[in-house]
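Encoded as structure tokens, here's the structure I'll be asking about.
A single protein chain has been removed from this complex, and every other one stays in its place.
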Amino acid sequence: GCCTIVQAWAFEGLGRVATPAEIKAWDIDVRPDFKGIPKGRGSVQQGQLVWDAQCASCHGAFGESNEVFTPIVGGTTDADIQSGHVAALRTGAVPQRTTLMKVPTVSTLWDYVNRAMPWNAPKSLSANEVYAVTAYILNLGGIVPDDFELNQDNMAAVQNKMPNRHGMTQQHGLWQVSGKPDVKERRCMSNCVRSVVVSSSIPDYAADAHGNLMDQNRVIGPVRGQQTSTALAPKLAVSHVSAGEA
Amino acid sequence: GCCTIVQAWAFEGLGRVATPAEIKAWDIDVRPDFKGIPKGRGSVQQGQLVWDAQCASCHGAFGESNEVFTPIVGGTTDADIQSGHVAALRTGAVPQRTTLMKVPTVSTLWDYVNRAMPWNAPKSLSANEVYAVTAYILNLGGIVPDDFELNQDNMAAVQNKMPNRHGMTQQHGLWQVSGKPDVKERRCMSNCVRSVVVSSSIPDYAADAHGNLMDQNRVIGPVRGQQTSTALAPKLAVSHVSAGEA
Amino acid sequence: VPTLAQAQAQAVGEGDPVILQLPEHSKGLGQSVAAHPYGQPSKYESNLQRRQSPGLTRVGAASVSFSPLQGLFGMITPSGLHFERHHQGWWDIDPTQHRLMINGLVSRPMVFTMDELMRMESVSRMHFIECGANSGMEWGNVAVPTVQYTHGMLSCSEFTGVPLIKVLEYCGVDLKKGRFILAEGADGSSMTRTIPMEMVESGEVLLAYGQNGEMLRPENGYPLRLVVPGVQGVSWVKYLRRIEVGDQPYGTKDESVHYVDLMPDGQHRQYTSIQECKSVITTPSGGQKLLNTGFYNITGLAWSGRGAIKAVDVSVDGGRNWKPARLEEPVLSKCLTRFSLPWVWSGQEAILQSRAVDSTGYVQPSYQTLRGVRGSKSVYHNNAIQSWQVLASGEVNNVQVKAS
Partner (left out) sequence: VPTLAQAQAQAVGEGDPVILQLPEHSKGLGQSVAAHPYGQPSKYESNLQRRQSPGLTRVGAASVSFSPLQGLFGMITPSGLHFERHHQGWWDIDPTQHRLMINGLVSRPMVFTMDELMRMESVSRMHFIECGANSGMEWGNVAVPTVQYTHGMLSCSEFTGVPLIKVLEYCGVDLKKGRFILAEGADGSSMTRTIPMEMVESGEVLLAYGQNGEMLRPENGYPLRLVVPGVQGVSWVKYLRRIEVGDQPYGTKDESVHYVDLMPDGQHRQYTSIQECKSVITTPSGGQKLLNTGFYNITGLAWSGRGAIKAVDVSVDGGRNWKPARLEEPVLSKCLTRFSLPWVWSGQEAILQSRAVDSTGYVQPSYQTLRGVRGSKSVYHNNAIQSWQVLASGEVNNVQVKAS
């Protein structure tokens, strides 16, 4: 006959097997166990050349810039490198959280720079350049010495010096479908609390920080946006139910 | 207290009573029982003046034009005026159905011209002009004589001469929710018919009447649009499952 | 337009060049957020437009544009591709100046602003809207090539508004005498349509301002239209300015001269409104071409003005044998329902059909059955089973069939 009605989700004949070269071209991820990392090497000095030429304009000469993105370097100590916990995350001693304060795994740095940096020319670096500039970032953070050369074989050793390597927990219910919530609110319906005070609101001086809110609401409907710019507000009649009843 | 949570759909305080002048300005509909028709009068002769000046350009001097809209006049006979059934609707003697062949109620003509014509200047006619031009249309259809004057009092008599006044039925299940369907198909699942032949399809010469169908379908997806214009079609490979398997 | 060859994954030699040589977008920086404060479809989607059917009407402001059903997914119609039907053109009305009047058999005739209507408690519901003349060109013979033109006066949106009955009750409606309403638009045609109070009392008829999360589009009646679920689109009066409650139907132009269905005995059925159960396969459909043999997902839309879809059957042999399709959930009342059935095309001729059954048990009719009752001059309310013929070349054509 002309036609077969088949079992659902069979997809017969669709797609084709990927070639090794295709997989190589796209399978670029590097996992925490370094699966996926290509062979290569790069020194702190080589990394500085890459950094100054291709990274510093956005991230600052020492990875400290806040201009284009939050700082990459800063806020970690030798004690953190020892403990594997960035203490400032607990104490709040540093106002801003830098990349090195958070990143637990060196693979993450390598993988991300390799796939996404420089921001405006991602995937333009060679593997050796990625090794080198990763070494340079680690050096800026005091994790590896000035004469260090990073390669596929010593990554694991460097991992053991990442300042926040023990800073992550998966003890929470927010990943797996079967995970249990940590926060428990009860559904009280009446006389739930005695008194309520406003504990936070937008200070007057910031009232127009988001522009004129009147222009961010519809010109009809149950409400209008508040006039928050200095331009003259239209006269509002809020003291009666409707002009029509006047 | 500050606030009341009220029963749904109460709407307290919304809206206001309409004034008589407001209702007069908007309540312009005229029903088959002539409820809503304003007093006034207009002769066939007066109607011709309105028609020639404001209607004929689109509908033709005799309401016969097919240019901007289907003809208003034509296809009705004296016998139809007698019977109240336009015979051509049954016999198919007239290829196109004109307005006068269909419209059962003179109120409909008056109401529609009053609210919507002239098409590019609706609601610009006075009541007397609407009476007059309605009289003229009726006269073109041979329903009223040349010296006729239409007014609010003789509308009912004219209604009794409308050629298709008995041409409508409400004996069907398609209006009220409770109406019963007239068509009954059965849900046969297998061996429902013995043979199937194609009884109608688009003739080849009309293949591109709707433009190039390739340009009316997405450039990706399970199918493409057919190339129906004279421009060269891209080469299609339909004899194998996928190029990837070659 | 890229050729088909380009669209196939190629594994000649090392592999597909579009994999081996990384594309520009993998190696560069894209555009900023809010580059389009109100976003648009991809430029590669421009083939999907609403279009007029050449020769169908004489002037564009009293005409129809059809929704490109051949390329749509799911049940929601993107508002930008919603079909249009105007009798005297469309307007972008200043909503601050728009009013709704309620009069007739009510104890208090009233006027409401949009502010007031939008302050009321509202509901949001998904419903299809279909023009009563949808598929009208096909009553006698095949006339148009694609599903856009055969079935494209059909769209489906989430509408937000106030149940009309609540507002009528608030105005003190006389439900004993007032068994009909007249709905009237504010545009040049000031479209008027009679709706039986029975429908209004169901709570389903809405004074609607919202469509798919935002306000109605100007072409669809901004700022206010009536939503009359299950009923032909012409009753969903746009630019709604007035509701009158009355004790008899109004016999308006679009219920006495148009939207009346000519029967074989020469009588017209007046006040035909309800859009009965119907379905159509949108992929593969007329004017398309299958890329090659193998697996295809036959998919389409089903709907009923009398309730929810209960089942859709699909035939690939012109109606000899049928198989129930899978219905996409949620299946809602008076709303489009997407169906699909997997199929492997061997390369031989086939005739694809779909047949819907609704919650009242009504079965969508064949052309033979439908014409047996109504003839072929009705113009309106053609809900016959659609046939698409697949040729050995992969071309799919609109056909009508005769079974014996």
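List of remarks:
Letters are used for the chains, namely A, B and C, taken in the order the chains are written, and counting of residues starts over at 1 for each.
One rule holds in what follows: contacts are C-beta pairs under 8 Å (C-beta built on N, C-alpha and C of every residue); 3 or more make two chains touch, one makes a residue touch a chain.
The structure displayed is predicted, hence computed values, not measured ones.
Although it is not drawn here, the omitted chain touches the following shown chains in the complete assembly: A, B, C. Among C:180, C:222 or C:236, only C:222 touches the chain left out of the display. Summary of contacts with the chain left out: across C:210, C:230 or C:305, the touching residue is C:210. Listed residues C:48, C:147, C:309 or C:401: the one in touch with the omitted chain is C:48. Taking the complete complex into account, residues 2, 6-9, 11, 16, 18-19, 23, 25-45, 48-52, 59-61, 63-65, 71-82, 84-86, 88-99, 101, 111-116, 119-124, 158-160, 186-188, 190, 209-210, 212-215, 217-219, 222-223, 239, 241, 291, 294-297, 299, 328, 330, 332, 338, 340, 342 of chain C touch the chain not shown. Although one chain is hidden here, its contacts on chain B can still be listed: residues 1-19, 21-22, 25-26, 119-124, 218-222, 242, 244.
Annotation for chain A: contacts to the undisplayed chain at residues 8-9, 11, 14-18, 22-23, 26-29, 31-33, 66-69, 85-87, 89-92, 97, 99, 102-105, 107-108, 111-112, 115-116, 119, 122-123, 164, 167-179, 181-202, 207, 209-211, 213-226, 228, 234-244.
The rule we apply is simple: only the chains that are shown with their structure count from here on.
Chain centres here are Cα means. That of chain B falls 19 Å from that of chain C. Between chain A and chain C the centroid-to-centroid distance comes to 43 Å (mean Cα coordinates, whole Å). The multi-chain contact residues of chain A, meaning those touching 2 or more other chains, are 13-16, 242, 244. Within chain C, the positions touching two or more other chains are listed as 9, 11, 111, 116, 119, 293-294, 317, 323.
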